[in-house]
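Shown here: the complex without one of its protein chains, the others still in place.
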Amino acid sequence: MALLEATNITKTFGGLTAVNDVTLIIEKGVIASVIGPNGAGKTTFFNMLTGIYKPDKGAILFDGKSIAGTRPDQIAALGMRRTFQNIRLFDNMTVLENVLVGMHTRLHVPFWQIIASAPGVRREETKARDEARERLAYVGLDAKREELAKNLPYGDQRRLEIARALAGDPKLILLDEPTAGMNPQETDAATGLIRRLRDDLGLTVVLIEHDMRLVMAISERISVLDYGTKIAEGDAHTIRSNPRVIEAYLGKGAAGAAA
Amino acid sequence: MAAEANAQTSAQAVRRPIVETLRTVFGPLVQLLLFVVGSAIALSLLVILLSLVQLGARPDLLTRTLTILPQVLIDGLVRGFLFSTIALGYTMVYGVLEFINFAHGEIFMVGGVTGAAVGLFLASIGLLEGMNPLFFVLLVVLIGMIVSGTLAVTVERVAYRPLRGTPRLVPLISAIGVSLVLQDVVRLIMTNSPMGFNARYNAPDFGPPIRLFEMTLGDRPVPIIISPKALVFITAAVIMLIVLNYLVNATRLGKAIRATAQDMPTASLMGINVNRIITLTFLIGGALGGAAGALFGLNVGTVNPYMGFIPGLKAFTAAVLGGIGNITGAMVGGLVLGFLEAFVASYLSLFTNGALSGAAYADIVAFSILILILIFRPSGLLGESTTQKV
Partner (left out) sequence: MATMSPPTNLWEQVKATLSRGPTGYSFLGLYAAICTWLLLTNPRTSLNTDIAFALFLLLLLIIYRSQVALGFKVALGGVMLLVVLPIFGTLNPFYIDVATQAGIFVALALGLNVVVGFAGLLDLGYVAFFAVGAYLWGILSTEQMTLMNPAWSPVPPIMFYPFIFLGLIVGAIFGVLLGLPVLRLRGDYLAIVTLGFGEVIRVLANNLDRPINITNGSQGIRGIARPPLIFADFVRNTLGLNLDDQQLYQQFFYFTVLLIVLLTVVVVSRLKHSRIGRAWEAIREDETAAIAQGIPLVRTKLLAFAVGASFAGAMGVIFASKQLFINPPTFDLIRSINILAMVILGGMGSIPGVMLGAVLVTMLDLQILPRLATVLRDLQRAGAPIPSAFDPTQYQRLFFGLLLILMMIFRPTGILPDERRKEELVEDQVVDLPLDDGEVDGGQPPPPTQAPPGSGPIT
């Protein structure tokens, strides 16, 4: 059974159909990409998967459960985590605290125990901090854990978002343009990190990305959206040679370059 | 819907025929009229129905209900226009800055106090006695508009502009501060002047109440009267609403205001001086509030430094009720709320046989409406049907 099955998803805003009858099946343990020109409906699609928008039509099954219409925080608790295209960290909290917030759904000491400062509270908190630092070390930010998130350089902020998403022990992680605005070295580092998420941690990764080099290099499966419709799907090779993709996404003139 | 279409055509047409302009200006007013008549009829039917239900127990109830009904409607109209004119100030500022100008009720109050001060001054130099009432109204409205408009602009410069771009609640807290400061500064001035805390609003003689018509209920005739001051208030409010509609919907300035409200960065890229537009928005909203204050004070006969707070809150409710940011909505919301309040204030104690005081519970009704609207229809009555923002 696939980890995520979004079938025949449609979403309209006013008169504009942002996503039109799109089906996306993600198998466990793959790195998949959703690509498409600006305004193709990729982020809207992500927002429906994570529950921020409710699809007008279609069904979403995550890990066997229907999640269309489920609240975003519940979906996050089920193990689907995301990053944001325009980085959304908790700016005035420290790096470590950002990761701890990401761990929220996994911390369970009840309210009255916190007030009574029961022994379990300290235990859970210590464990959470250790684990948070592990996640930070994983993305290479442990040394900066006491800095405020807003003071991090851009590339670190992107990595912190990933660490925060990892803190929720997700089954599926959605990355919205994880390398946007990065230089080639940073992009390479990010590519390595994304690959490790799957290879080391066994995560399923779906990314929205514009950097074709990255997409082609790491995706096992690529879906192409254009004007809200899925126009192609397949591995890097198939997509690269698909004339519709070349025309719609890469543009007619880019056909030679892409091939 | 008509208003929206009109607004769009007017924005596109470079030279529009006079008919077009008239439609742009009066379209919203027709909409307003429909809401006024609609809510008046609906509420009247409701109270008549309620009195019929209780008819068995209290046979005189129907007569009493009908006897006060016209007066309640007039009262509702006065309250309604009061809320409308103040609500316009809230809604215009909100439309442009997405900011609740909490101190707007005080701007209204300053208009009222200014009017009373003018009256007192004229009386002290002996000019008031023989003055033409309409000229007096014109004078206090004008001075009230100037003082309140200037004050609103100053407040924006001093207490809001430095905070632009900060988290939303920062300017709001500052506005709450401004509201308190204005109340007490005015109080300080009033109590140290001949006006005192509760100042009488001196005015020339407006003549006896106007007898509109007489209706007969059973055996006794009931005269329907309206005070000339209330009539002046309603007339002036309607004129102001027309002028504002013209200003916003049919002039270049209005187009600039609407553009700024839609998208401030883009408007500034199009060469609109956004700061100037914001200043103008505060000026217009403040002037309207000042005029409303001057007229309202005249209507009730006294003013005090705290008189702006509750009407301010209710006007905000009205703005939200109509769909905040929407000018026609503010007017509609104000009138609907005015009618509701007038009906609750007059009929609640009648129907509960004096057990509940209508005047006190009218406030609760207003706030309950605010809460209900915000929960169930945050876009307000006209929030979606007309996308015309300020």
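Observations on the structure shown:
Note that the chains are named A and B in the order they appear, and that numbering of residues resets to 1 at the start of each chain.
By our rule, a contact is a pair of C-beta atoms (placed from the backbone, for glycine too) under 8 Å apart; a residue touches a chain by one contact, two chains touch by 3 or more.
Just so we're clear, the structure is a prediction, and the values are computed from it rather than from any experiment.
Annotation: of B:117, B:141 or B:178, B:178 touches the absent chain (contact as defined above).
Screening A:148, A:216 or A:236 against the full complex identifies A:148 as the residue touching the chain left out. Touching the omitted chain from chain A are residues 50, 52, 71-74, 76-77, 81-82, 84, 88-94, 97, 100-105, 107, 109, 111, 114-115, 117, 121, 125, 128-129, 146, 148, 151, 164, 168. Although one chain is hidden here, its contacts on chain B can still be listed: residues 99-100, 159, 162-163, 166-174, 176-185, 187-188, 191-192, 313, 316-317, 320, 352, 355-357, 360-361, 363-364, 367-368, 370-371, 374-375, 378.
To be clear about the criterion, only the chains that are shown with their structure count from here on.
Note: centroid distance chain A to chain B, computed from Cα atoms, is 50 Å.
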